[in-house]
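Working notes, beginning with the structure itself.
With one protein chain held back, the other chains of the complex are shown just where they sit.
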Amino acid sequence: MDATLRDRFDVEGQWALWREHTIRWAECDIYAHVNHAAYLTLFEDMRIEWWLGAGGTFAPDAPGPVVGSLEVKYHRPGHFRDGVLLTARTASFRRSSFVHQYAMWRDGLLCSARALCVVIDNATGRKAEITEPMRRLMADRDGAVAEV
Amino acid sequence: MDATLRDRFDVEGQWALWREHTIRWAECDIYAHVNHAAYLTLFEDMRIEWWLGAGGTFAPDAPGPVVGSLEVKYHRPGHFRDGVLLTARTASFRRSSFVHQYAMWRDGLLCSARALCVVIDNATGRKAEITEPMRRLMADRDGAVAEV
Amino acid sequence: MDATLRDRFDVEGQWALWREHTIRWAECDIYAHVNHAAYLTLFEDMRIEWWLGAGGTFAPDAPGPVVGSLEVKYHRPGHFRDGVLLTARTASFRRSSFVHQYAMWRDGLLCSARALCVVIDNATGRKAEITEPMRRLMADRDGAVAEV
Partner (left out) sequence: MDATLRDRFDVEGQWALWREHTIRWAECDIYAHVNHAAYLTLFEDMRIEWWLGAGGTFAPDAPGPVVGSLEVKYHRPGHFRDGVLLTARTASFRRSSFVHQYAMWRDGLLCSARALCVVIDNATGRKAEITEPMRRLMADRDGAVAEV
């Protein structure tokens, strides 16, 4: 992420992936705030981008990430038409699970989340090992801690 | 909650509020599982029922609960047409915030969540105190711990 | 539908299926109105109830209804916590398609829709014939016109 983008959204820390987004009408509630669940669907988009960009696929017979648990902090509300930056990175990983971090930025942090994702083989329903190239990407590009 | 209902969904613990629900088509994703964000919208329904049932209102000039943070555990996936039980209770409260717990049940626990809610006056944007009758309800009916 | 229910929501015409619903927070937008797409998801629920109640199933290898076209009229806005009645009926049918009508009521009509549904075999992607018992139900209970 270059300094201009970082400054524009007041981003902190290093991130592996980012994308600009304009808050949609459908993401807002009666209070004119971004609905608390809409953040999570935007973070889901980032998780999917991350997984595909890391060589993963989404198919009935391929391993894919399933969210096991989630922690979300709502720092300040987002509003309709806000130009925000979405970011994602891997914080840590084990044999068949990893922890992703997500954030939404506009003049600093609006919302941050942490998801424990388990890699499940959709054909068998069993845990699948994260491939070696994906583990390297997690460690080298994302700066994730190997907890194995 | 009577023993029949408790047995039917294999519910654990005491809950202040519950409601049966049939999983909707729109709540499921390509994997035919309940989408991770759909649980939170169902729990939002429970939060609203709780707040209204406890004497609260939703109005531009009245205090209302705003989710400050959220922890969610996805134990087992829900599926289309599953008959589930949604439950809610207050775990603890302070002057102007409270912790809610939510769960979805079907042969035991499918999903559980914990939300820190801050009571905000919508007219001023400032924290508002939880009323005395609402605090009593939290303590007496829900069994919530007063952390003040 | 008994006279009491009909009077309570000011319903017009004969309907095959109905269900009470309370408008959810997540169904409303910044204007505090029910979002125009949320009506369609509620009507989708009615289509599914209709299909299952008429002996249909939802499975990868079974015929199911696919919406081919849709006409919606937004008469008056619905609001958060409105108690509404959802209704559905078959207007007409052919060999492998049918027209459903849906409506949302509260002191008269809030929203009405008409959906052309094509019955598709999910395994083959080809049109499937509506079964004889389902056709009889459409004609006898719903009062649908056979256009074959």
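The letters A, B and C name the chains in turn, as written, and every chain counts its residues from 1.
To be clear about the criterion, contacts are C-beta pairs under 8 Å (C-beta built on N, C-alpha and C of every residue); 3 or more make two chains touch, one makes a residue touch a chain.
Quick caveat, the model's predicted, so the values are computed rather than measured.
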Based on the whole complex, identify which of A:A26, A:A62, A:A123 or A:A146 touches the chain you can't see.
A:A26
Which parts of chain A face the unshown chain closely enough to count as touching?
24-26, 41, 44-45, 48, 52, 58, 80-81
In chain B, positions touching the absent partner:
25-26, 28-30, 32, 35, 37, 80
Counting contacts across the full complex, list the positions on chain C that touch the omitted chain.
30-31, 36-38, 40-41, 44, 58, 66-74, 122
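By definition in this document, only the chains that are shown with their structure count from here on.
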Inter-chain centre distance, chain A versus chain C - centres from mean C-alpha coordinates, in Å:
37
Chain A and chain B: spacing of chain centres that average the CA atoms, whole Å
25
Residue list for chain B, restricted to those that touch at least two other chains
41, 44, 58
